[in-house]
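These notes are about the structure you will find just below.
For this view, one protein chain was removed and the others were kept in their places.
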Amino acid sequence: MEIVKAVGLKKYYITETYEVRALDDVSLSIADGEFLAVVGTSGSGKTTLLNMLGGLDVPTEGGVWIRGSSLKDMEPEERTIFRRRNIGFVFQQYNLVPVLSVYENIVLPLRLDGTRIDEELLGEVAESLGIIEKLERLPQTLSGGQQQRAAIARALMAKPALILADEPTGNLDSATSMEVTGLLRSCAERFHQTMVVVTHQEEVAQMADLIVRLEDGRICERGER
Amino acid sequence: MLLHVENLRKIYGTKYNPTVALDGIDFFVDEGEFVGIMGASGSGKSTLLNCISTIDMPSEGKIVLDGKDVSKLKDSETAAFRRNNLGFIFQESKLLDTLTVEENIFLPLTIQRKQYDIHNKVKKIVEQLGIDDILMKFPYEISGGQKQRCAAARAIIANPKLILADEPTGALDSAAANSLMLTLEKLNKTNLSTILLVTHDPISASFTNRVLFLKDGKIFHEIMKGEKNNIDFYNDIVNVLSFLGGRGN
Partner (left out) sequence: MLIKLSLRNSRHQLKEYGIYIITMIISVCLLYCFNSFVFSEMFQKVVALFSISGSSGMKIIVVFYSTIMVFIIGWLISYMLNFMLRKRSAEFGTYLLLGMEKRQIVELYILENSILGVISLFGGLILGIGITNIFNFFAKKISEGIVIVLNGFSYNAFFLTLLYFVVLFGVLTISVGIKIRKLKLITLINYERFNEAPGMKDLKKGVVLFVLSLLGGISSIFVLYKQPLEESNNNLILGCSFVIICLFLLYYGICPFIFLCVKRSKSWKYKSGNIFLFRNFANRINKITIQLGLASSALVFSLLFLSTGISYGNNVMELLQLNPFDVVILHKGEKTSLRPYYEYLEKEKLIDDSCLYNLYTTNRTAIMSIRNEELDEYFKREGINIEAKEYLYDENKWDMYIKYSDYNSLRDMLGYKPVKMSDDEFMIHCMPYLSKGIQEQVSQKKVDVSSLKFIGIRDEEFQQYDGYGNGQEVLIVVPDEYVDKLQLAYSMLAADLTASVKISDLEKFVLKFDSLEVMETNIIEGTEDSMTKLSAKKGVDYLNGRYVLLATKVQIVLAASLCFLGTIMSMIACFVLAIHFLSDNLIARQRYAVLNILGYDKKMLLKLFEKYIFAYYLLPIVPALILGVGMAYVTVAQVTKDFFIIPVFTETLGITLNILGVSVLLIIMSFIMYAVITYLLSRKEVFT
């Protein structure tokens, strides 16, 4: 089943002095449970693509369908709720709320949605991510890698169909990078989630099922493992 | 012998819950060497670099640089030591965003010393590194690769005894990374700069002439380039890494 479909995505920023084509006709399709890595140099459009897929931004042309629903056609509030229920985000800046404990941060999306918290699952996830002892702490007392892992736990807890990660290991050293990517992958396999990871690190990309390379807003290479 | 690290230990945490980052490191570095330090994180390479650069204090052991034991330096003396002896290249260049490239480069020369002829010194170096056309720009106006070359220029301008590079290619794409490593290689060959390079990337490491591998806080293995070319050296490195096992590709 096709979880993500993007057709003819274009994102142009036009001013009087110049025209920037962040995305210039990008189409792709991701099946259920696949792990896609998006690579390319900075400025190639990777982050813009991710923002489109996650409904954080609207394309100038083209459309995105998640589980058959068109993001473009939703009202902003509708999109917010859709995102909450179907997409998990892991961004480079960990985006943890500083005044809440790690536990409270992880369950925040669930609480917002009013869903029951599966404590057992949380325990498992926290354990496999190695942060089970830090649950009561505040984010600033954790190291960079630990904060990132907490953000991943948060993304996983809602069991979304799709997880979008933008340079999730960008600020981490390489072994932690590999660890975190590996965890993402194994959790995704376990809960049968689809994963899209934007990265500039080749070794992270090499853990993916599919690789797409962007350059100047276009796909210049597709690869499969 | 420029650098001698003797039985270096670094322990974090509390008495009851200690983390041993460095567990007895011993090695030498001679003048003019280009040494790579590899290993998974948690293996202690960043910690090692921090101790050598006096940013961090070892728990035990000696670090003797150019005859001086830096592990015994007082807090107030470490800054002076750094400016007089060391040059740094970081993963994120750490150029000061409010200064132009030129000013970033000559900044080390202005710290508490009388310097003459700064302008020409800068000129020589930027020509060598191929960044003479961006002297008047600000860091936000130039690419990542250019930033790292500026960082390299800043690192060498004060003629430090030792250059410390911590994952300098980490945030660069392969073309820029290659360019930077060539630059460092050239610096080592023509200026005879002594460089200590911490990296996880075997390609970058292949430009060095000697690689130390760390595992669990100790030096696990060491290989020399000798007369080999980069590609062969690269293969040697990759072999050792896979032998190190488990982590990474």
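Note that the chains are named A and B in the order they appear, and that numbering of residues resets to 1 at the start of each chain.
Heads up, the rule we're going with is that a residue touches a chain if its C-beta (ideal position, glycine included) is under 8 Å from a C-beta of that chain, and two chains touch if they have at least 3 such contacts.
The model shown is predicted, which means the values in this text are computed figures rather than measured ones.
> Which is it among B:20, B:99, B:135 or B:238 that touches the chain not included here?
Result: among the candidates, B:99 touches the missing chain.
> Just to verify: which one of A:113, A:127 or A:189 makes contact with the chain not shown?
A:113
> Taking the full complex into account, what residues of chain A touch the chain not shown?
Chain A touches the chain not shown through residues 51, 56-57, 76-77, 80-81, 83-85, 89, 91, 93, 95-100, 108-109, 111-113, 154.
> Of the residues in chain B, which ones touch the absent chain?
Spelled out for chain B, the touching residues are 53, 55, 75-76, 78-80, 82-84, 88, 94, 96-100, 103, 106-113, 115, 118-119, 138-140, 154.
In the analysis below, only the chains that are shown with their structure count from here on.
> In angstrom, rounded to a whole number, how far apart do the mean CA points of chain A and chain B lie?
33
> What residues of chain B sit close enough to touch chain A in their complex?
Its residues touching chain A are 40-43, 46, 144, 167, 171, 173-174, 200-201, 247-249.
> Quick one: which bits of chain A touch chain B in the complex? Just the residue numbers, please.
Residues of chain A touching chain B: 41-42, 170, 173-176, 178-179, 200, 202-203, 206.
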